[in-house]
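All remarks here apply to the structure that follows.
Complex shown without one protein chain; remaining protein chains in place.
Take a look at subunit A:
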Amino acid sequence: MKSREYQQIDPKALPTPSQSPPPHQHLAVGGDGRKEPMTARRKWEVFPGKNRFFCDGRIMMARQSGVFPLTLGLILVTSGLFFIFDCPFLVKHLTRCIPAVGGALFVFVLITLLQTSFTDPGILPRATPEEAADIERQIDDTGNTSYRPPPRTKEVLINQQVIKLKYCFTCKMFRPPRTSHCSLCDNCVERFDHHCPWVGNCVGKRNYRFFYSFIVSLSLLTAFIFGCVTTHLALRANGGKGLIFALQESPGSAVELAICFFSVWSILGLSGFHTYLVASNLTTNEDIKGSWSGKSGDAVTNPYSHKNIFINCCSVLCAPMPPSLIDRRGFLPADEPARASGADLELPNPNTKSDRNVCVQGPKGLLESAALTPLLATSCPQGKPQTALPCPESISALNSDPSLELSQRCGGTHHNSKTYGSTSPPLPTKSRLHKHKQASSHTPSPTSDDHLTPSSHDGNHRSAARGHRGAKFATLQ
């Protein structure tokens, strides 16, 4: 009888064997009629991360689009003004190549921007319950599965370097090397570089080349427009009428000049920074944390570098395009009778329980914890995902503003990452102090790594949840 009861629960609670957990699936069914064949749904509809999907799963972005509309708007406006105000004059006085070059750059910038924003950055699908249970079994040989197990790490040797692989409590797996969990998107992303609010998406293994092309071509475009506008105004002013008159005649140019002047430095700086990263086969995440800079005192070198700039560049930018692992447009199989063991059910429970318990501690972490528990609940077979669902959205809405604010204040995050990353110490752990909030707002902490370890043994880390800018959180080590 008991085994039958387990079987009765399983199909509802546990996802079908080959999928990542579809919490919404049984929500939709409402607990009845689990035997009814449901209309075929695609996997993106039940994707557990915080992403938005368009065009039936073909396009995806982070849920918080950040300042992506602003980026797009600025590019369109500046380029539009350029073609309207400057090109006619320059074509007449100089050459027809100018709008051609400008047009080509503009198209290239737009395409690479859209590709960066809409491509899967290299999200790792969450572990299936069986995998998670298998890993738990391997780790917890002592049998102590309840309450806050100590942080789980696994060591591997890569090119004579000892690398620690951390266990991701949200995705329930050991993260591969160079993978980090993005708090904003709530996904583990391979070769995680950073979460870019300007493009509204994470930058990771699959879209780094698009991102790099975007910033390089954008710096070329900005410099090009800046040069053309300056030439245009100079030519106009040279007629003896002065700069003011020139600006009055071509007001659009003034706007372009302002936009380009303020942005060209940061974009050029960013391009330079990323060129350095590409040449040394580093990610922003690693650079900021100083993983390979030998701060620990040992002679650590980047184990992933090919020790040759050309090969590094090629491997980052010209490597075979990896496939998307999340299979957004695949169909969810119809409910199958579940696997045998009810054991799968037991293991996730203590985690949710213990996390819920710990969530209650610490008022600081409360907001983030509240956000986290629904996430955990949805990824666990049990549970009341329904009640929890509204929370992440409100929390993220709450949190998106501060992080936006900060990012705008920091004026071009990546640029800051370059300047500040080196000055601020990587991520003092476990501190939730307000002063740290301020300091970390300038450290574009990739957060990720540590943030979402809800089970971290303090409640502290919880605070690392949202702002990728590290706006509020301490990142763990």
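Some observations on this one:
In this section, a contact is a pair of C-beta atoms (placed from the backbone, for glycine too) under 8 Å apart; a residue touches a chain by one contact, two chains touch by 3 or more; residues count from 1.
Note that contacts and distances are computed from a predicted model.
When the unshown chain is looked up in UniProt, the name that turns up among "Golgin subfamily A member 7", "NADH dehydrogenase [ubiquinone] 1 beta subcomplex subunit 9", "Kv channel interacting protein 3b, calsenilin" or "Fructose-bisphosphate aldolase" is "Golgin subfamily A member 7".
Only one of A:Gln64, A:Thr128 or A:Ser266 touches the absent chain when the whole complex is considered: A:Thr128.
In the complete assembly, the contact with the undisplayed chain comes from A:Arg191, out of A:Lys166, A:Arg191 or A:Arg236. The hidden chain makes contact, of the residues A:Leu165, A:Leu220 or A:Ala279, with A:Leu165. Touch with the chain that is not drawn comes from one residue among A:Cys97, A:Ala258 or A:Met321, which is A:Met321. For the options A:Asn51, A:Ser65, A:Ser117 or A:Ser213, the residue in contact with the chain missing from this view is A:Ser213.
The set of subunit A residues touching the chain not shown comprises 4, 7-8, 11, 18, 35, 107-108, 111-112, 115, 124-125, 127-128, 130-131, 134-135, 156-159, 163, 165, 173-174, 176-178, 190-191, 209-210, 213, 303-304, 311, 314-315, 317-323, 325-327, 336-340.
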